[in-house]
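Note that one protein chain of the assembly has been removed; the remaining protein chains are unaltered in position.
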Amino acid sequence: MKLGRVEGTVVTTIQHPFYEGRKQLLVRFVEPDGSLDGDNYVLAVDVVGAGVGELVLVQDEGNSSRLILDAIPNGPVRSVIVGIVDAAFVG
Amino acid sequence: MKLGRVEGTVVTTIQHPFYEGRKQLLVRFVEPDGSLDGDNYVLAVDVVGAGVGELVLVQDEGNSSRLILDAIPNGPVRSVIVGIVDAAFVG
Amino acid sequence: MKLGRVEGTVVTTIQHPFYEGRKQLLVRFVEPDGSLDGDNYVLAVDVVGAGVGELVLVQDEGNSSRLILDAIPNGPVRSVIVGIVDAAFVG
Amino acid sequence: MKLGRVEGTVVTTIQHPFYEGRKQLLVRFVEPDGSLDGDNYVLAVDVVGAGVGELVLVQDEGNSSRLILDAIPNGPVRSVIVGIVDAAFVG
Partner (left out) sequence: MKLGRVEGTVVTTIQHPFYEGRKQLLVRFVEPDGSLDGDNYVLAVDVVGAGVGELVLVQDEGNSSRLILDAIPNGPVRSVIVGIVDAAFVG
């Protein structure tokens, strides 16, 4: 998993029942101290109700994401926000 | 998923029935504001009728792409354009 | 999928029946206009009879490659040259 | 697999039974000589009791990680610390 910060949302139409009523958030990957980790981002399905600016945990493997969403074997999803980070301790 | 902009098409012959009648588009990955995200691109199967210049949503995992195309388990495909982006909101 | 240009061949012995009689080519990834896309390369199984210098289409996911080679579930292969590119149109 | 050094811990809540009682550590990838390998990191489930500062071996593929954790097919996990490195010999 990786850490990310929620940056915003994307409005689009995906023609698959899995995405009906699901929210995808723009997540920018960050370092454990919250600073940017390069400039990579991902669109991830939100299952924890994360808001813009929050530090989150992102699972970025299809099978794991389907398990977390209880969408085995039929969820066409790779990236999921699985938790809000309370704290990161380094050192 | 990632955001991309359709740049063009590729004319080729793939010897597998899955690709008969399917169109692959050149998609350049972009940032949420539409600017280039490095210079990576991908050839993705189009299922939404995207045109050159349009901002699109790209699924880039094999199992998810097969699900979206209803091509389980026999679709040899990794990348699919799954939606046209109406808007991206940041911040 | 990605675009590549065939650069050469590799002579090696892989101790698995799948590779008996199969040819692996050195493919350098390129941009749609044929210029180098960084300096990444891959060794890919050739199923289309590509020659050195030709622009080709490379599938780079294991399950898709096994499907294209009709080697499900027993083909230990990730990258396959699936087509020769006739033309790429940008813009 | 890759080598990494444990940097710290992350406190978060993941709403999936797999993660109850499991510890995820911040691991920074390193070169065989222990120096930083770029600045990539990963959050990995610890199964060996690694401590901060220790050099560890990280498995970073979902299916392999599920096997090592005996969590087939239901473990939503991609990265696992599978061993503490006693020594790396180069040359």
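Some notes on this structure:
All chains are identified by letter, namely A, B, C and D, in their written order; residue positions are counted from 1 within each chain.
Going forward, a residue touches a chain if its C-beta (ideal position, glycine included) is under 8 Å from a C-beta of that chain, and two chains touch if they have at least 3 such contacts.
These numbers come from a predicted model, not from an experiment.
Interface residues of subunit C with the unshown chain, by the touch rule above, are 7-16, 18, 24, 26, 39, 41-43, 52, 62-63, 73-79. Where subunit D meets the chain that is not shown, the touching residues are 1-3, 31-32, 37, 47-48, 57, 59-61, 63-65, 67-68, 82-91.
As a convention for this text, only the chains that are shown with their structure count from here on.
Residues touching across the subunit A-subunit D interface largely differ between the two copies, under half of the numbers being common to both.
Annotation: 32 Å between the Cα-based centres of subunit A and subunit C.
Centre to centre, using the average C-alpha position, subunit A and subunit D are separated by 20 Å.
Across the assembly, subunit C contributes no residue in contact with two or more other chains.
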